[in-house]
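Partial view: only certain chains, each at its native spot in the assembly.
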Amino acid sequence: MRVGVLTGGGDCPGLNAVIRAIVRKGVPEYGFTFLGFRDGWRGPLEALTKPLDIPAVRGILPRGGTILGSSRTNPFAVEDGVQRIRRTLQNLGVDALIAIGGEDTLGVAAKLHEAGVNIVGVPKTIDNDLAGTDYTFGFDTAVNIAVDAIDRLHTTAESHHRALIVEVMGRHAGWIALHAGMAGGASAILIPEVRFDVDQVCKWVESRFQLEYAPIIVVAEGAIPKEGEAVLHSSATDAFGHVRLGGIGDWLAHQIEERTGKEARTTVLGHVQRGGTPSARDRWLATRFGLHAIDAVAQGTWGQMTALRGPDIVTVPLSEATKKLKVVDPALYAEAEVFFG
Amino acid sequence: MRVGVLTGGGDCPGLNAVIRAIVRKGVPEYGFTFLGFRDGWRGPLEALTKPLDIPAVRGILPRGGTILGSSRTNPFAVEDGVQRIRRTLQNLGVDALIAIGGEDTLGVAAKLHEAGVNIVGVPKTIDNDLAGTDYTFGFDTAVNIAVDAIDRLHTTAESHHRALIVEVMGRHAGWIALHAGMAGGASAILIPEVRFDVDQVCKWVESRFQLEYAPIIVVAEGAIPKEGEAVLHSSATDAFGHVRLGGIGDWLAHQIEERTGKEARTTVLGHVQRGGTPSARDRWLATRFGLHAIDAVAQGTWGQMTALRGPDIVTVPLSEATKKLKVVDPALYAEAEVFFG
């Protein structure tokens, strides 16, 4: 059998570990050959390929990024997209496809499966917001990077009288903020799932200062104040309609300074969180996802994706995983609140 | 209610995070007061205590070790041990006990529970070999440290012609070796659960060298060759019966040099693996164990310990957790073998 492999969506540490595991097992155990498709769904659409054999995957396990490249191309938004993909697979003699990606990539995979393509998915999202799996790789790395930054801020917090804000990834789900904030000992954690009250945040800031210790606030990039997005946007746009340059972290610093009279400083980790070498756990998870994905191909369990359940790897229907976003449960968020202030 | 807290057994990153979470939640949520017992079971035996309130736990989240100290004292091996513990608790007005520890500490806790003491356990083992929970805190940190070391060895492996051996913790279970070896891209992983064949290891070493790349072998300290422990010991003792100084890593290097004619070098990580700041994941897990342990105390679910099941914290009977060691499943080890050689 000839198996195509592609990676779609944003960067995520562990993508290369998945690709390596697929090939390292698929060749000797099942006698498969492989073909890499470049740049996500653009690869099979435009027949952009890359050789993929054991030498090609040597040394990539610890490397961030993806040797196959990525894109956000959606074949269902392209004329005859599905036909073109079918044709590419047929022309290149590719019998099955492993698609490694997030909600969008796997959503496409689910539809292609319905359209009869032999496909297996591997879930990937640094934000950990994919349903159907306990965790996704990349998330642990991102949380470690954020906690590292928070740890460093603590020593400054001890010596000075400034509120310190760390803006982390998480447009729709607050997993990174919640984990990093709890592991980093934050004075407040603000997530997209629960609108925050700026005055309450200021109260936590002030109560922390009374302990002679500066507050550290972890805010997900998608967090929204109670007053709503409109408030954010109004102060985020100048009179000419130009978009404000900073994000929610800068906005919050500004609010805290205005309301409490204390200085506030923001760290925006940005893409630093999705780059670099994967953590040990992400490599373990990504490698096992790869091994089980190629097993699924060998068993012909199409339309499924690998998933973590407890310490075990299982497969679940792609349709299930892409039905809805996995957001932070209010009960879990409530666990963290005991540390606020 | 007044709650005593103790930590027993070997060092483990995350102990302080558990203690902090217990106190940070127990005081404001339940109105409990706390008393720290020093040095494991020696604390309640000898009434060695330490004040434990919110100021006492400030700043300890990222710190390895345990502010309460630890020991391997077993009250059941001490005359009137149980009586003395009861008396201490009564004298000091302690109504319930949270015992954080491994197989031995929790085994004592299980028996004290049967003897009528109000007790809740929190599982701790860096080796991840406790039954009843998917993972224990400290393990992720240890694996990350080992993978860090393996990553560094890879660049040397690329440039030279030496077999490189990393000896990691794991006297009875190979979890650290298996995770670190798989995440680090090892050429072979040797664990206590599966006796290894030195000649087979040498074959892997030689096949790796043919790829112009030096092999890296991860060996758990408790791994044993097929020929048995006797072989290890015979070459490990000199004519005067003195114990050989090095461990299995040194022994293996010696064997590889003798059998393949290639140089071999060993890194022994030792206690480095159980020290230092906990990883983000271990802090998250330890903190949640602490939060749920104090909930269990509040609910009076005695004789239970906290446990991780998938992404959730549950409680399980202490007796279950200490029944037998959780060792590496042969099927899981087989997953890794595809990467050997």
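The letters A and B name the chains in turn, as written, and every chain counts its residues from 1.
One rule holds in what follows: contacts are C-beta pairs under 8 Å (C-beta built on N, C-alpha and C of every residue); 3 or more make two chains touch, one makes a residue touch a chain.
A quick note: this is a predicted structure, and the numbers were derived from the prediction, not measured.
Student: Looking at 2 placed copies, how big is the full complex in copies?
Tutor: Identical chains making up the full complex: 4 copies.
Everything below uses one rule, namely that only the chains that are shown with their structure count from here on.
Student: Using mean CA coordinates as chain centres, what's the chain A-chain B distance in Å?
Tutor: 30
Student: Help me check something: in the complex, which residues belonging to chain B touch chain A?
Tutor: The contact residues of chain B facing chain A are 24-25, 28-29, 58-59, 61-62, 134-135, 140, 143-144, 146-147, 151, 154, 179-180, 182-185, 211, 213, 277, 279-281, 283-284, 287-288, 291, 309-311, 335, 338-339.
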